[in-house]
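Dropping a structure here in structure tokens format, bear with me for questions.
A single protein chain has been omitted from the complex, and every remaining protein chain is retained in its original position.
For clarity, chains are labelled A, B, C, D and E in written order, and residue numbers in each chain start from 1.
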């Protein structure tokens, strides 16, 4: 069973809209080595897991799989932010937005020559489950062989490739919104790569100096350096609400990446940051609720929210909400 | 951000293995109107949501989307159980399993003429992200138009179609494992259909006697009847850990299904049941961990799990774990 | 612009339901060489046609393309008839049908081991735009190169392959419903093959004895023989309402198939037979309209149909309607 | 059975070629919510229809489905016109065209950075069965559940989404060729939306003020305004040659769109405009027929067209032909 | 550049036709981990290789990639043999074959309920580029990251998974034709796995006891045991005509599989066995050449084959030909 918290695992930095960068990030969301794939692959491996003695490994798959759902949320929201308004009409809000096409204007013309036209045509400047070349995500991507060692080996390769591609995306754009999210995901991919490499070490592989694969020296990217200095590449979160995960039996000791840090699986989850809701886009015919509707909803406001009796205890105030 | 609990939202009833039923259930998992699709559709609609005044609607999408992840977990695990051993060797465990192919035996021959051969060939008798005709799940399925009313209308149709298909699956098989899970999902589909129908009512639609669509009279299915008597079709869970969801402002009052019940959005989540890990399948070369490996892992057992400091509070003891 | 007549181009012969035969016929509907493909290919070639001097060739493509829409209608309806009820409950109408699954019955169990499960699960025992292996029809199939000679050569090969596949389908089943429709389409494929071969003759090719390709000697199939004796393989219909088609300038003279007949392009369209509407299927939750609804509709029956003023004159009474 | 008239349902306005606009229009032709999909969806729903009492509903589906074939013809031809010549060599006809690549020229270089390269590479500047992101049309798009109410609800949502996307395309380009066709299709989508909303009203739904969904206020687009003033959004054509359609029993009375007009199903079809054939494109190796070939065809001109005896009566002279 | 020899790399053992086994083998040909994929993946990695100092690694990829083309040839031909005639008419050659469908016979009825219907409908009982669930092979499968270590790691996992799946296929059928080819490919997959594992050892990985992954103990399959005793799992062929391959610098020394053998890269290629041409299938309308045509071809037999001057020297007589 899964529960949600109205917080993002990492902050989204503000910058100008950038449809071309948004399109590049789609590879990290809906691409063959993106977050939708890692999420689904680990959840299927956890569902199909065989052998109760291997619970620690199952829990590792389940924990990383759960984190990936939050990564889907983070990169999807980042893409939506990058698309929110186009370079040409940003900063000139009122007129083009509330009178779309009046006088023959073409507020959506950027769709024709930047990024993926579906971002404007199919969704209202939001994320889509496709890759950077526009191919829809496919269930074919999911690998779950039923053999634990093979699955771990594939997962290691999957995280490594995801990290490699994100390093390349970083080099495609200087947009700060794009780079901040990409940098965070590069470091977390490294963390997962470390976890799978360590799991293979517990099964007998000695990686020597080969890890990490590839050696992108991503510390040369300033945003990545900051997160590495915080040790985020060596942290394994359980994302397990009742602390039943035994993944910590595997993810401990010296990092197989050779960076000299110790792996640390003690934390349940990062604190995260409050999530927000994007503004309306009239030119996309995404008006949100109008004033009549708001009044109607207000009338029901006296409903007793207080009597809601959650089964699972509330989080500490520090975690905050977006309410 | 998402967290996981090692519990299933509903119990999986025991019965004989049934590869053909397992294949039919794949439509409910990876089909165009299955749980992977509802999950992804609502999560994308929530990420791309526009208009902060509509938070109650966003929270509704987020809440149902989160529940659907648990439905993916439930139906995926059910499929794995249905595949676990074949009719021909069930109950004769030891020999065929630990000496695969010895003497020219063909323990996997059921794969050739029942259900989906990939269940045996690609995974070790586990679930796959495909539909009942073997087509992989596609990102093309996800609908998120950026227009709230259209999205709600589509979601209503999506839940109704999912329920229709599940009623048909129910009529294809008498296997109790399959029927119990299908019955639960029929009732929850009805609950979501009610929620979306109600949301459209708050926006001005009067459904009259048309709801529910279709009128399958699923109460004639005994397993469904039991759950309807518990009122499960009128419950909306928030699946929101910090009770920040405002979906209850929408999902309240008389059910649009015309069954005379009141909608109830007070609960955070169902109690669920402990999840378990399936046994090994030697003939699939899915051996789990052998004794050497177990010893190696035991040696690390003294690791301090106690010092794990969860960010979010532990659940009450009643919720249990699978440990 | 297109208009419709409520008649089928050819009669559908009655026989027992046969889901496996229905599935085989799907290749002729939604397969790579099926009717949806020929239809779309010729309509796209006609839309994209270049060179007003070549109008006779454009009209040939347009005319055959229009006929193919009627073939889609014919084979789709045939598939629906073949699926209408299953071998196991055919002839025992009342009980299983109006109380689906009551007492744990499984009226749809044939779906698990015959033909395509989607015929029962996705549609209510109707046709689908897929091939006999379940692959959805794809726009990739359509060939339109912009070079007239190449297009004609491809079309010849397309019709020949469609005919070859239908001869193989004929040999897979003895079901009369399936065979009657397949036989008609074999003969019309031959007619179109003749038309394209003749068009290539007008451009300089001498086929010698190679036509038809392949030499299936389909006259050994009795249903085919009957239609050949009527000369249906040498008729080219214009399906052009205003007789503006110039295709007859091409399709005339000795048939390139070497059967000694003269090609004949004088007829606008075959007379056809009235189409009917299938019965309800309660176990598929396809109830049609109930009595309340009928009353409601009756109340509007006094509406003046008489004042309907068709732009294009009505057909002679002989053509009939399904009313 | 279907017949064709050599007329387009609406005029195509002349303007400069515009490959990027042509690519955007592909969504309206081969996209998930484009005309190929509406056409196929309604034709399959009509073929698979169950329940003779519901003939009026079947006829509605058949009528709109038939109109959509003409829409495929209209938007496909519009795309071909938009591609006919590129911005760079338009108006400089002779030299680059009849001596392609002579002296190393690159007449097709616009293909590399505008719209869809396949428009130049695969077809000779013509339409393709793909969407604006290049994905081929898929049979997966077609929805036909076998449940009438669900199908109508889906169709309503389908038309609404098609209209929403076309309003967005309108805002992407100021090209008059593109806008005129898009405006016509917006208004006809509205008409179909009205028809489906009305059909659901006859089954008990009261839409209140929610219709139309979405509220794009497309009357702000001048080309749309002109057509709305003609009442085209409230007209339902039968496209039924023998006036056997009973759809008028449903589509009558006040429009559910709340625009105060009465729905009107009396007309068989619009008058349309003559269709024409595009010119040759030598640089695409689409030469049409050369002079030798023309002579050969002329020789057969004495063939008696007069003896063609159409089964169905000719249209009034006013309708014209492209001959 | 590639050259062909009219020999198969391994013998195809005779047994009864078996369409279901033929279908299972399709996974090994056109599946995600089949021979078409390994072939294409290694050829693309070789084409895109970067860094002249790494020539030994490039040559290893090129050599295995070239061997995989021969594996495509072997398994494709095996599938065709397994389909050649059906269990029902095998041994009764004359009548049903040369008069297809005469008297209403249905020689192709096995197509309806065994294996893949396309084997009979689309090809004349031959192999297809699809997997065992009927999905066409996709370019999406090919992995080539541009990072050598990642590519090697992926290739190791690819061979391991291919071997795992083939061990499962072995357990599905007792057909000797199927098992003989599967056994050969299991052993060669092991050889390639050893080669990639060794290549990773040269880059610093110590596999310890983990290799091979998975531990299927395939020596329990008698056909596999025979080949292992010949040491075929430790042989690396260059398939390089001019002995320019440097792959032997990598593939040498103790096998990483822990079986105690030494890797041996000295041979260019196996001797192979003559390939033959299958018989005609009249019921599939695959008649081969008739007597008229043969006479025509004979007339040209005096053509001088002797003057053919091969660029590359002929093979030693021992290799034989199928002439």
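Simple rule for what comes next: contacts are C-beta pairs under 8 Å (C-beta built on N, C-alpha and C of every residue); 3 or more make two chains touch, one makes a residue touch a chain.
Since the structure is predicted, the reported quantities are computational estimates derived from the model, not experimental observations.
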Checklist outcome for this item: Touching the missing chain are A, C, D, E
Item to check | Listed residues C:13, C:150 or C:232, member touching the removed chain | outcome: C:150
Next on the checklist: Going by the contact rule already stated, which one of E:70, E:173 or E:255 would touch the omitted chain in the full complex?
Outcome noted: E:70
Next on the checklist: To test your reading of the contact rule: which positions on chain E touch the chain that is missing from view?
Outcome noted: 1-9, 30, 36, 40, 43-44, 47-58, 62-63, 66, 69-70, 72-73, 76-77, 80, 122-130, 136-140, 142, 144-148, 202-203, 238-246, 248-250, 252, 265-272, 276-281, 284-289, 293-294, 296-297, 300-301, 303, 305, 307-316, 319, 321-323
Item to check | Hidden partner interface residues of chain A, rising order | outcome: 20-21, 23-24, 27, 32, 114, 132-135, 164-165, 167-174, 214-216, 220-222
Checklist entry - List the chain C residues touching the unshown chain? => result 32, 135, 138, 140, 143, 145, 147, 149-150, 153-154, 156-157, 160-161, 164, 200, 203-210, 213-214
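In this text, only the chains that are shown with their structure count from here on.
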Checklist outcome for this item: Computed over C-alpha atoms, the centroid farthest from that of chain C is that of chain A
Checklist entry - With chain centres defined as C-alpha means, what is the inter-centre distance between chain B and chain D in Å? => result 41
Checklist outcome for this item: Within chain D, the set of residues that touch 2 or more other chains is 32, 135, 138, 140, 145, 147, 164, 203, 214
Checklist entry - How would one label the connectivity among the chains shown: line, ring, star, complete, or other? => result other
